[in-house]
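For this view, one protein chain was removed and the others were kept in their places.
Letters A, B and C mark the chains as written, and numbering starts fresh at 1 in each.
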Amino acid sequence: MKRNKSAIVGLIIVLFFAILAIAAPILPIADPIATSWGAIRKAPSAAHWLGTDDLGRDILSRMIWGAQASLMAGVVSVMIAVVIGVPFGLIAGYFGGWPDMIISRVTEALLAMPFLIMAIALAAFLGPSLTNAMIAIGVSATPAFVRLTRGQVLSVKTEDYVEGARSIGLNHIDIMTRYILPNVFAPIIVQATLTVATAIIAEASLSFLGLGQQAPAPSWGSMLNTAKNFLSQAPWMTMWPGIAIFLVVIGFNLLGDGLRDALDPREA
Amino acid sequence: MTTTAPVLSVKNLSTSFLVDGEWKSVVRNMSFDVAPGETVAIVGESGSGKSVTSLSLMRLLAPATSRIEGEVMLNGRNLLALPEKEMRAVRGNEVSMIFQEPMTSLNPIFTIGRQISEVLVRHKNMSKAQARAETVRLLEKVRIPNAASRFDEYPHQFSGGMRQRVMIAMALASRPKLLIADEPTTALDVTIQGQILDLIKVLQEEEGMSVLFITHDMGVVAEIADRTIVMFRGDEVETGPTEEIFHRGKHPYTRALLSAVPKLGSMQGHDWPTRFPVLDATTGEPAEPVEVTDTVVLSKRPVLEVKNLVTRFPIRSGLWSRQTGAVHAVENVSFDLFQGETLALVGESGCGKSTTGRSIMRLVEPTAGNVALDGYDVMRLDTIGLRQMRRSVQMIFQDPFSSLNPRMTVGTAICEPFIKHRLGTTKQAKEKTADLLEKVGLSADMARRYPHEFSGGQRQRIAIARALALDPKVIVADESVSALDVSIKAQVCNLLLDLQQSLNLAFLFISHDMAVVERVSHRVAVMYLGEIVEIGPRAAVFDNPQHPYTKKLMSAVPVPDPSRRGIRRAISNDELKSPVRAMGYEPPRREYREVSPGHVVQIG
Amino acid sequence: SELRIGLNDDADVLDPAQSRTFVGRIVYTAMCDKLVDIDQNMKVVPQLATEWAWSEEGKVLTMKIRDGVKFHDGEVLDAAAVVATIERNMTLPESRRKSELSSVAKVEATGPLEVKFTLKSADVTLLAQLSDRAGMIVAPKAAKELGANFGSKPVCAGPFKFVERIQQDRIVLEKFADYWDKDKILVDKVTYLPIPDTTVKLANLRSGDLDMAERISASDAESVKSDANLTYADVIGPGYMAMYVNIGNGARADNPLGKDKRLRQAFSLAIDRDAIGQIVFEGTSKAGNQPFPPSSPWFDKDIPVPGRDIEKAKQLMKEAGYEKLDIELQHANNTTQTQMMQVIQSMVAEAGFNVTLKATEFATLLSEQTAGNYQLSRSDWSGRIDPDGNIHQFVTCKGGINDVKYCNPKVDELLNAARASTDDAVRKEKYDAAMAVLNDDMPIIYLGHQPYAYAISKKVKGWAPSPDGMIRLLGVSKG
Partner (left out) sequence: MPVYIGKRLLVAIPTLLIISIFVFSLQKLLPGDPVLAMAGEERDQATIEFLREKYHLNDPMPIQYLNWMGGVVTGDFGVSLRTNQPVLELIGQKLPVTIQLAVMAMFFAMIIGIPIGILAAVKKNTWIDYTANIVALSGLSIPNFWLGIMLILLVSVQLGWLPASGYESIFVDPVRSIKTMIMPAFVLGNALAATLMRHTRSAMVAVLSSDYIRTARAKGLSPWEIVMSHSFRNALLPVITLLALLFGELLAGAVLTEQIFTIPGFGKMTVDAVFTRDYAVVQGIVLCTAVGFIMMNLLADIAYVLLNPRLRATI
């Protein structure tokens, strides 16, 4: 019960930002890319609730518009990682043998590859766009999910109910999707909610390489990146995106905990 | 007997749990005494509050979500009022406890020795070396062979029975005044159960301690307890000397409980399996037990023919994991099973019963042998054929808790095979599910629930319903009732018998519970170290056991008759013989003798 | 006493023949003396060469070498050493100095302390080249021994000698006791530390871990000025900031901006160069429209830095037949550039240019620019002492870095002529004429000139910034 309360708090936080992101075009806020040379790096005030940035743009409005890119970057790339990583982990863990050998080796190789290199390569390959940034982040987050899933599957596949599934004549796909997958989801959710944070921050470094949200369109990550240069002159430029990322991370983690419990009929 | 002051005196003990923000009372107004040297048993069906009572005495429940009221006097001190720190000095010292699950109650990553000597270091201020010496002594006392050398071994290197003995050693380490044993033998098979019970009795005499023994096995109660407390849904419904309770139990529930107890030898004179008498727990009125009609069809070819089945699990080690040996789990097993017949497969833990069942279904690949189902050679089937075959043979797994997917509603679980084998539409599948649920005595609207929302007995029935979904001809029932408590055990057995009668099913009934086997089977096969050492009609095997192992098995069964309480088995501390053989081991050729028609015994 | 200097990034190979980076040059300033140096007014002054003379219409250059100069390893620096070094620069396969010395036909010792350069054709820019890496004289023995690996243990004749280098961490030099002008060496040890993050650089300065930091960010200027322990100094460098328009480099040149100079002029007019300086550089930079800063004697005063004129820009657009124009602008992915490009993006939007920014890391930018895979590309030129170095190679038809592939015979003629003359007045005339053409064709849109900004601990005495951005340490002490 208590647990669900915190899940609801998480849901509210995430929804709050999601709604902001979606409603950005209709909210009565300033144009996020309208520069104002007369209002450069102004501290929060009545006119600009969260202050202005290095080009005199309204930070509040940039935060709201940026929510879209950042949430997308966080959620979509994690989804990509899950959608690729989990099935491969499932196959490696379930079948063992050479599929496992191949998947594990490639996973290890990918893990050893610096993110930056993969990102540049993908940027060159796929061309610059937010979508491709998400793909890049997703792909580089994948190995962790493969490993995690594989490890879980190894323990779940020895459960009696898996043998039970075989005994009623189910095929491998059915067993994997209906018996194993639902029972390995808990740690995957924990990992996914943690990865959301990494992904949001990673988007910034990719936009820097020309792969993510391109200037002047805002994202929290790239706002942070810019703010880095004005840490002492305009601390609020760092503060707001920092706080937003923090809240979203908390939100997703609480939600993840709740989701994990909700997916587990024993906890409900 | 209780002339001296009691060691433990419980007054108005009530326990409640905080569930969904509300206090739910689970144990109410328990009052009882335990005198020095006395053994008191608490019996009752699953969920009646036995474990909660014992945990309350030890104050081992999570304080945040539980509330314990009343008075627990241990040698004049109220345990419930002690500060936690002092309570810690009581736990494991004055009162110690043995838990139900020997497999999980020991920390897997510490040595046995350390876990025992910890108690001595903690409570007796012994040095490491002293504790070690004392631990070895204790291990010897509980008859662990080579105690000194096994001090540094880990739990997984011990068999279940030995682990339970380790738990006992641990509990006895500080020479407690009171030992609380919560179902210490339920998970064990009869031979080991017998050993453990005897061990407790002997030690109790030597140390003069009192024992609070929790169980739902009336046979065990009869054998061990001086006095018995019967619990029913959180209430203490009856207390008295064991004999009183057994012979003159007043409460209807007590009588219901007793009548449900299968007694070995009670089937003498019956030709066919017989349903258990069912008593109404509130009125205590028995329903007449009905003898089942003859269902066996001997005229046709057996539905299942097993010939020279061998299953071995390779053991690999060394460089490149070369095979160095094998577990000979099933060795040259042959038998037939006729339509409508129940063949029981009995034997001690690890003798290969489950593996036999799984090999027949090719859930493990047998090493050699033939299995014919309705005349078709199961061993030659390809993947598709195998899937088809599995429509005809179904298995009910040993453990109802773990054999259902915890994240699938039972409705989905039951209709899944039906849908996957394309036997009908979704609607038909729903109808079938409802029908099956009712058939196994549940209601159709339970289909939406998840496995954890059912009791063990109900879950076992769900497993049965699922097995029936494909209208199989043969059901392999692996220890389907062993883990259930008496009343439910009776219900499930009755259910199986009913189903056999109405659907003409053949059962391969795997069990180590001899009393149940006697009641439900037509024929019995006794397995020992992977081989069938004796097989024959039930009456022949039970009344005239030939093989020494069969005899040992029979004698180990506790008899629910308090008058036999003094009787001791010869205590043996032999471990299970191992079915592990080195590479190149040739199983000896076995000779068999037919004692009477169909009753065959291995003679060498 | 030890002087600790924070550099913006790490140097590359420490071999004057091979090195390419700006920070490398900063280190050489302390380690390797050159034939000639430049002074505060960018005039060439003696260093290892005490005097020199041009003859035969600028085809022969004779230099007198300073007497009594020793290399760090004790070897004597004489004419032979100079010849060896110049030849090394011209012939070492790895040498990056070849193009700088491409006009040299022959170099020979005409006396123990006299060197003669014979040129293929008149090239007055040579002197300026010799004031930089091409003119740094290295110890012949060491250079021979180490060959291309000279950078691992460079031996020169500067005031400080090499001690050790840990990549990305530090370069340590110590006082050279036998330096020819050793009285001016007032510190015992110099350590260069690459610290890319400007905030961190300042923090190090404030905590006393650094004595001096180069290229601090403009946004920190104010706080440095207000810090009682620090001094702020800046100087406009010889380089420029510009945007290159793809005029004729491959298929992507085929776009309105590349084809129609009116659009380029409109683009340039839509930019408020002063505002950029204020917003991005806090007023420390200089607005500009030519390859030389307005303060330079080479600046063509007839083409003043234009103010922003949106109306005119729109007018030009209309003439070219456009209301709106989509343009893709690639730029290096550092924050200052990103900021600057966003400013420009929003400025030119008012004239109807719809600019899409494409941040690229530098290596990619470079290859895209060379390959012509861009429409508008933003990059900087660090600048050369001689005006030729800022313009010739960019816009002459065969220019080595003519990435815009601009080709105008008239411009070629003017710029080649400017090279040949030793008379500054003549040269200026030619450059002005070329500038007039270029300003009209506008293949390169110049934006302005970046400052070199320094923060120096008050403990450091006797230091002033040089217009070439180098950190000269003679006469500098630390109290």
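Some observations on this one:
Convention: a contact is a pair of C-beta atoms (placed from the backbone, for glycine too) under 8 Å apart; a residue touches a chain by one contact, two chains touch by 3 or more.
Keep in mind it's a predicted model, so treat the numbers as computed, not measured.
Within the entire complex, contacts from the absent chain reach the displayed chains A, B, C. Checked against the full complex, the candidates B:Asn107, B:Thr425, B:Asn544 or B:Ser563 give a single residue touching the omitted chain, namely B:Asn107. When the whole complex is considered, the residue among C:Thr29, C:Gln47, C:Ser95 or C:Ser268 that touches the unshown chain is C:Ser95. Contact with the omitted chain, checked across A:Ala47, A:Val83 or A:Met113, is made by A:Met113. Residue A:Gly242 is the one among A:Pro44, A:Pro87, A:Pro182 or A:Gly242 that touches the chain not shown. In the full complex, chain C contacts the hidden chain through residues 10, 12-13, 18, 20, 93-96, 98-100, 148-149, 151-152, 166-170, 193-197, 199-200, 203-204, 206-209, 361-364, 366-368, 370, 381-382, 393, 400-401.
Chain A residues in contact with the hidden partner, per the touch definition given at the top, are 2-3, 6, 101, 105-106, 108-109, 111-117, 120-121, 124-125, 144, 147, 151, 186-187, 190, 194, 197-198, 201, 224, 228, 231-232, 238, 242, 245-246, 249-250, 253. Residues of chain B that touch the chain left out of view are 58, 60, 85, 88-93, 96-97, 99, 101, 104-111, 118-119, 122-123, 154, 156, 167, 170, 318-320.
Basically, only the chains that are shown with their structure count from here on.
Chain contacts in this assembly form an open path, with each chain touching only its neighbours along a single line. Taking the mean of all protein C-alpha atoms as the reference point, the chain centroid lying nearest to it belongs to A. The greatest centre-to-centre gap from chain C, using C-alpha centroids, is found for B.
Averaging Cα coordinates per chain places chain A and chain B 48 Å apart. Chain C has its Cα centroid 43 Å from the Cα centroid of chain A.
Across the assembly, chain B contributes no residue in contact with two or more other chains. Among the residues of chain A, none is in touch with two or more other chains.
Of all residues in chain A, those touching chain C in their complex are 33-35, 37, 40, 54-55, 120, 124, 128, 207-210, 214-216, 225-226, 228-233. By the touch rule above, chain B contacts chain A in their complex via residues 20-21, 358, 361, 363, 386-391, 394-395, 397-399, 402-408, 416-417, 420-421, 450-453, 463, 466, 469-470.
Listing the residues of chain A that touch chain B in their complex gives 1, 159-161, 163-171, 174, 178-179, 182-183, 263-266.
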